[in-house]
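Okay, so here's the structure we're looking at.
Heads up, this is only part of the complex; the chains shown haven't been moved.
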Amino acid sequence: MMKRRAKRISEWIIERLIQVSGVLGIILVLLIFFFLLRNSLPMFQERSLSDLLLGEKWSPTHGDGHFGMLPLLLGSLYVTVGALIIAIPLALAVAIFVAEIAPRWMREFLKPAIELIAAIPSVVFGFLGLLVIGPWIAEHVEAIRVGQFAALGSVMLAFMALPTIVSICEDALHNVPRDIFNSSLALGATRWQTITRALLPAARSGIIAGCLLGLGRAIGETMTVLMVTGNAQVMPQGLEGFLKPIRTMTATIAAEMGETAVGSTHFHALFTIGLFLFIITFAVNTIADVIVRRSEKDIA
Amino acid sequence: MSSERGYLVDPRVTEKVAFALLWVAMVVVMLPMAGIIGYMLYRGASSLNWELISAADGGLYPAIIGTTFLVLLTALVAAPIGVGAAIYLSEYARPGPLVRLVRLAIINLAGVPSVVYGLFGLAAFVILVGWGRSLLAGACTLALLVLPLVISTAEEALRQIPKGLREGSLALGASKWQTIRRVVLPNALPGIITGLILSIARAAGETAPILFTVAYFRLSDPIPNSIFDPIVAMPYQLFVMATEMPEIPDETKWATAFVLVALVLGLNIVATIVRTTLRRRRW
Amino acid sequence: PPQQSADGVIVEPPIDDAAQGAGASGAINQIGSTTVLPIAEAWQRAFTSAHPEIKINVSGGGSGTGIKSLADGTAHIANASRGIKDQEIQDAQARGVEPVEHVVAYDGIAAVVHPSVGVDTLSIEQLSDIYSGEVTNWSQIGGADSEIIVVSRDSASGTYESWKEMVIQQGGEAEDRDYTPAALKQQSNEGIRSTVAGTPGAIGYIGLGYINDSVKVLSVSPLGGGDAVVPSVESVQSGDYPVARELYMYTNGEPTGAIATYFEWGLSEEGQKIVQEAGFVPVN
Amino acid sequence: MQDSSTDTAAGNTSDSGTRQYDEDRAFLNAPVDADRSAEQSIADHAVKIQTTDLNIYYGDFHAIKGINSRIRSNEITALIGPSGCGKSTYLRALNRMNDEIADTRTEGDVLLDGVDIYQPGTDLVTLRRRVGQVFQQPNPFPMSIYDNVAYGPRLQRRLSRAEADEIVERSLRGAALWDEVKDGLRKSAMDLSGGQQQRLCIARCLAVDSEVLLMDEPCSALDPTATFRIEELMIELKERMAIVIVTHNMYQASRVSDRTGFFLLGELIEFDDTPRIFEHPQDERTDAYVRGRFG
């Protein structure tokens, strides 16, 4: 009797622990947010939000420090948009290829191969960009004098985001009921017509979600951009900006955190960048999740 | 009659062109990818020799040791929490706003940039808790980073266990926890382990989160004596070599990159094999 | 005697009298400037082979990281290529740490350009113009018509600060001047050297020890005019070369025990010889 | 555009339809069966599809075993048989939808208007336009009702607005769905009820003027009312096409079909006029099956 009661109590404890770890996810998100906020609040006391977001000069150690984050925001935007412009069409093409066109043996090889690419550490991409690709481009392309520029970051990021987008889009295509594919064929559509007119519309939400998650991945990527984009905190100008060095938010944190004194304005400024990054990716991921959920409902 | 076909090009021709373009896209993606990875493997493998690996000073040995300790401790921290959360989600949680919120949180955790994890680890573990740059601080930071991965793979493994087994156990008078411990968990173990291997691979390759929390460049004694020691980690080593260290020969850099990639890809391949061989079980 | 370390673990220091000798594992953690890193590394190698009982861990990360780690007790020695800031001293003192400065070497910072640049000599003022973005074409200062590509260290380095103070702000003459935002940022001397070497029209600055044939070294004339001086160990030691600075290591209070032994050795002839081999200028 | 169009639409279809077929057949790399039009004008119940020694394999599994059969125009042919006997496989052989399943092998001939659809070079696109299929689960595309119906014709050519309107209305009327949806053509097809979705799928087939309609258990997901509507529809539609329906519901088979085929383990045991199959089957296995289900 006693033994049984002891067992009950230990079970009760275990089940409580499981519940706690279940909701730990929520707690963690809040904790991260809290720590970022706590460490960036002093920044907001010193500078107004518009100074931070719209200021065009980032030079934390000059005088009182200039903490305009616009160049960094634009830097992230350039690199990310560039990456998506490259990655999305290619990823869609690859997803369609893998889902509908590749012969079976090839599909069975391609899917894991693409997943493996996703596993390669970003520092390795940065290493390759810095040591091999960048110098090669600077040497062979007339318009580019320094092998560290925004578009190189975009290309590297595109390849890194590609697997994420491919695998989600491929799933989305794959989850479209086979009947829809077949009934389109039965109406006399070619396979390509079926893909573009029936399959893609049906998989639309999944595809959009995949692109959003790719976007999240690209914005948050750190080591690669730190190593290959040259890190000049300029305001990028027009299309030419892609061929010039640029500095992203993530790279700024990684490069400068080592220099700052704990508790200095600069330290808080870097946390503020982290806070903005967190908010941006939170929004992107939440939207993507809502869309995925809607697409699951659509298909069901 | 031909006017009835309002399309300039026969759809069959369009199809051929489109498919050809898809093949081209495929090649455009895969070829440079394969090329550059191949080049790296070639450079790395040809630079690699036993001396380079085993040398405590200037070799890869400290980084290999450090990364090993780091990822093992990471898995140790992440596993109970992650598996616990997965058990909660698959066995206890009833659908509702709370679960919805938990899932949203996990999805967002998966999307938080790794450098932000680094900031969090710096603020929370290094400074606030006062662990300093240490194995423990780094492992905790990485554990948070891989937590969503552990949770989702473990949950998937748990969901693969047929409902019939749970009901069979419950109908024999097992409590919920007994059912989980004796029937569900043992059978989900391979899937859970797969997830842990993938998490280890991920943790092994991450640089940004350990930048401020654990990594050192050169240690007299690469084997940490306690979890409060700093360690040398391979991705950080590679980063420093590429950007900060002048005199290190290219061979060492390539070899480091090679070992890192081989380690990460190797773990992934092992995980895939574990998953595919163990998935073929009959219930 | 047993000692309570920051994390509350009782540890037995490996060396007698090591009042502030070590972390939990009994090793000396040394962290900070990447400029000082080669010295620290070379010292570590030589010193630990002579004193195998003393463990030293060395890492880069930047001057700020080093001082921060000293303040929070996780490093015993902070390497810095710039002087400690007031804010940092306050922060350390608030945590009961009293930073003590040790000059371990001198360093000359050389301006280097791509070999194709037709300019051999620049004044501090001219360098200042270039780095603050006033001058953007070599033709403006007597070179060929070619855009100047400015390369600098990243702001996580003491060298970045030193160059700004001594060159861009002309030692205080032009306090409001700052780096042009267009400057390419590199994580290391080597990064600057290879970027400059590979980019026609580029200019950068690197420590004396990093000079090699791939780049052209400029002679620099001091503020207010005077003869241009080629950077070298001698010209730095003699004080003729205008862009030179001290390299520091900081400890918590006056060093004792193992750390004292380490400094004694490092500042001895043997240690300073290693400094010179690493491409820096010895203090004596 | 008004009510009268139901009749004219039906009239139009069979006229223009015939012309259309001849043209399309040019895509089948085979000589046109010269006799056909003469033949068709003589007998309403001309053979539309004929299979000779049809064998189908899934890998090693022999699913369809030497089937000889004739499907006639203007008739409804019902296929019955226990689960797994090969009804769906046979049906899909008639418009080569089996090609979409990896690892299938088909032997023997399937003649559509006398031309073998399995000969190399056959254009699947044209074939499937002529032999339409309605699936077991209603499967509208996730787009508007209008776009669903216009989908097929638009595959061929760019439609003017007026043309598309006309086709959509005609097809929806033909599928007895027009009155229910005419006020919400832009609504998503996913919001229709099951029965409405199934009729929409039929309308989709009508819009491409197919000559044969294959229906694989089209009513299994539907309630009795919806089933009844679709049975009515089939009887209406057979005036202008051949219909083949797979069903598990004996009542349905006996209600709507003119001829019935009984499949067992991949063989076509008996294929005859519906009343004979249900009242005086020749084969005892047919007898057992048909009785078992009737009770």
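Should a chain be cited, it is by its letter among A, B, C and D, assigned in written order, with residues numbered from 1 in that chain.
To be clear about the criterion, a residue touches a chain if its C-beta (ideal position, glycine included) is under 8 Å from a C-beta of that chain, and two chains touch if they have at least 3 such contacts.
Not measured: the values here are computed from a predicted model.
**Q** Across the entire complex represented in this structure file, what number of copies corresponds to each chain label?
**A** A x1, B x1, C x1, D x2
Going forward, only the chains that are shown with their structure count from here on.
**Q** Between A-C and A-D, flag the pair that has more C-beta pairs in contact.
**A** By the number of C-beta pairs in contact, the winner is A-C.
**Q** In angstrom, rounded to a whole number, how far apart do the mean CA points of subunit A and subunit D lie?
**A** The computed centroid separation for subunit A versus subunit D comes out at 49 Å.
**Q** Between subunit B and subunit D, what distance separates the C-alpha centroids? Give it in angstrom.
**A** Taking the mean C-alpha position of each chain, the two centres sit 51 Å apart.
**Q** Between subunit C and subunit D, what distance separates the C-alpha centroids? Give it in angstrom.
**A** Chain centroid spacing, subunit C to subunit D, equals 83 Å.
**Q** Which subunit C residues sit where two or more other chains touch them?
**A** 61, 65, 72, 186-187, in rising order.
**Q** Where in subunit A do residues touch at least two different other chains?
**A** Those would be 189-190, 193, 257-258, 262.
**Q** In the complex, go through subunit D and note every residue touching subunit B.
**A** 23, 123, 125, 155-159
**Q** Contact residues on subunit A for subunit C in the complex?
**A** Listed in rising order, the residues of subunit A that touch subunit C are 57-63, 71, 135, 138-139, 145-148, 230-235, 244-245, 247, 255-264.
**Q** Within their complex, state which residues of subunit B touch subunit A.
**A** Residues of subunit B touching subunit A: 11-12, 14-15, 18-19, 21-23, 25-26, 28-30, 32-33, 36-37, 39-40, 80-82, 84-85, 87-89, 91-93, 98, 101-120, 122-124, 127-128, 144, 147-148, 151, 175-178, 201-202, 204-208, 211-212, 235, 238-239, 242-243, 250, 253, 257, 260-261, 264-265, 268-269, 272.
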